[in-house]
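First the structure, which I've put down as structure tokens, then a few questions once you've had a look.
Yeah, one chain of the complex is gone here, protein chain that is, but the others are all in their spots.
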Amino acid sequence: MERKKSFSMNYYLRYLIFGCVMALLPLLTNAGILKTSWIGIIGGTIIYTIAGLGLNLLLGWSGLISLGTAGFMGLGAYISAYVTGDLGLPFEVGILLAVLIPLVFGILIGLASLRMEGLYLGIVTLCVSEVLRKTFDELEPVTGGFSGKQANFPTLLGIFKLNQQSTYIFLVVIMVLLMMLTYNLANGQLGRALNAMRGSQVAAQAMGVSLLKYRLIAFSLATAFASLSGALYVHFIRFVYPSTWTLPVSLVIMALIVIGGLRSVFGTFIGALIVYAMPDLVLKNIPVIGDINGLSYVLSGVLIIIVVLFYPGGVINLFYKLHSVITGGGKKKAALPQTGEEQESMEETHE
Amino acid sequence: MSELNNVSGKEEILRIENLSINFGGLKAVDDLSFSIMENEIFGLIGPNGAGKTTVFNCITQFYRPTAGRVLFKTAQGETENLVGQPVHSIIRKGLVRTFQNVELINELSIMDNVLVGAHMDFKASGFEQALRLPRARREEKQIREKAYEVLQFMGIAGLAYELVGGQPYGVRKKVEMARTLMCSPKLIILDEPAAGLNDVETQQLSESIYQVRDKYGCTILLVEHDMRLVMSVCDRICAISFGKFLACGTPAEIQKDPAVQEAYLGEKEDSES
Partner (left out) sequence: MSTLLQLLLRSLETGAIYALATLGIIIVFRTNLMINFAQGVMGMFGTYIVTFMFQKVLFVKSTEAGLAQQPALLLSILVGVIGAIAIGFIVDIVVIRRTKKVAGIGKEIITLGMMMIFLGVTPMVFGVDPMRLPKVIESGEFTIGGANLSYNSLLNILIGIGLTVALFLILQKTKLGLAIRTTASNERTARLMGVPTKWVTLFAWALALVLGTLAGVMIAPSTSVTLNLMDSVQVNAFIACVLGGFQTFYGPVIGAYIIAIASNLLAYYVSSVWGTQILYVMVIIFIVFKPVGLVGKKITKKV
């Protein structure tokens, strides 16, 4: 019981420790232990994780399909680049607008989603994403057209000019905060309402869940996360092309939450690590195989199929199973990773 | 709006007035009226395709009735016509239902499924939930305790943290019942609660229906095919056929009613020929 309790108490701590470990990366690269390219790759992973968290709320928890993630990421990126660059406004304003403007589209899609069923919704969101992408191509005064658009590393509060490493730390902080928020939301009333909506729309309504309200919330959150991740992308990579934001990006984000684990916060990060970072960090360093073009795609693809067919809970479930094997008999935790903490605290109150 | 009647000391909690609904010209429910008293166990019976579930769906607003009124004495003590109100607002008034094909969330624990029933009791905003501010935590704790009590009452507290997905049908039915109890309902509508249960489970069910009524002080309306259950558990019964009212009365009265016998056994001339 003691050990269990210690595990359940440090639930914020777990995210903080995770954040600290992630923040150590620049030290390791400065010390020459890891290559400096790691910063860029793990930073990219973080950006994908953020968009993935949003899509997980939508697809994992609410069971609503969106293929529009790429479009909203791009929109966030261009807005922030334009506001901070062309208009010369502070970074914070750029981020704010980059989240608020796409949010309007997100709410509109949420409204439209009430009228259609799953697959149609997927393709309508794809439509929206394509409209946005083509607009990036054509709206040259704002987006720079085909030649792309530049942006700078963030300047926080107008004083702290960040470089690549400190921007990376900034990304880690944002990601950890969003992970905590997502965890809290997903395991409270809101998360249950989203779950109920996915499980059975009729039962959800009978239990007082307003489909309109919660679909709007789900789409708003997914859009906000996606556009925020796009805005962070442009200030981290410092460049954005219209051709980046095509269907494959949306699909990769969908893939990473499935591989990592639907309805799992840590799973989203692990999925991003596997799909986004693993090819660059691991595969390319293996002799001979690493030089083969497209191998990473093949491996991701095979992994997706294997996970969906044989491990529907995602890779994160393997971790929980492993954990329960090590700690012995934590069977419930393996079955229900997301609500692990509450379960135990409840058991304690009633035992 | 006319008030609900007060008949010999007992008050009406739900009155259906001239309820009708058409599906593309077909009258699924035709000018149906009946009323349910407070604290009563009321049965709605009828042959297959009589429109029982349609009546349910009209009461809970899943279907919009073509005509008629559904008067309900809400938890707030006011009489309201439910027709035209949003589906998700019905539970707020103290009216909650179960489903014929148990509608639960398989990927969640029994506890979480039951907590969904308390959706309306949460006052903390999404913002407070996201940051786990004191009110959100307090509410979560209180409601979890309530859920645990309900699960104990239903006799499935030991399974509280098991996934719903792998549970046998009998347990799933209990989970659905527990979920309805979470919102402190005035009227619970049970849609074929005994369907798919074996004899022992049906026996348990009739006991728990009494217990629910006595402990939670609510009224129960049920649609059921299992005649033994209906006849043994219900105070009064309304029989319908092809969406039309046949008879309403105590189980004994219903059993004797010629119109009901005819509907169930077919017309005399038919059976002879």
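Going by the order they are written in, the chains are A and B; count residues from 1 in each one.
Simple rule for what comes next: a residue touches a chain if its C-beta (ideal position, glycine included) is under 8 Å from a C-beta of that chain, and two chains touch if they have at least 3 such contacts.
All values derive from a computational prediction rather than experimental measurement.
Chemist: Considering the complete complex, identify which of A:I42, A:I65, A:V83 or A:M278 is in touch with the unshown chain.
Modeler: A:I65
Chemist: Hey, which chain A residues sit against the chain that's not shown?
Modeler: Residues of chain A in contact with the hidden chain: 59, 63, 65, 112, 115-120, 122-124, 126-128, 130-131, 134-135, 138, 201-202, 246-248, 251, 254-255, 258, 292-305, 308-309, 312.
Everything below uses one rule, namely that only the chains that are shown with their structure count from here on.
Chemist: What is the distance, in whole Å, between the centres of chain A and chain B, each centre taken as the mean of its C-alpha atoms?
Modeler: That gives a centre separation of 41 Å.
Chemist: Residues of chain A touching chain B in their complex?
Modeler: Checking each residue of chain A against chain B gives 181, 184-185, 188-190, 192-193, 195-196, 198-200, 202-211, 217, 263, 332, 335-336, 339, 342-343, 346-347, 349-350.
Chemist: Okay, in this complex, where on chain B does chain A touch?
Modeler: Listed in rising order, the residues of chain B that touch chain A are 60, 62, 86-92, 96-97, 99, 103-109, 111-112, 115-117, 119-120, 122, 124, 126, 129-132, 136, 139-140, 144-145, 148, 157, 160-163, 179, 183.
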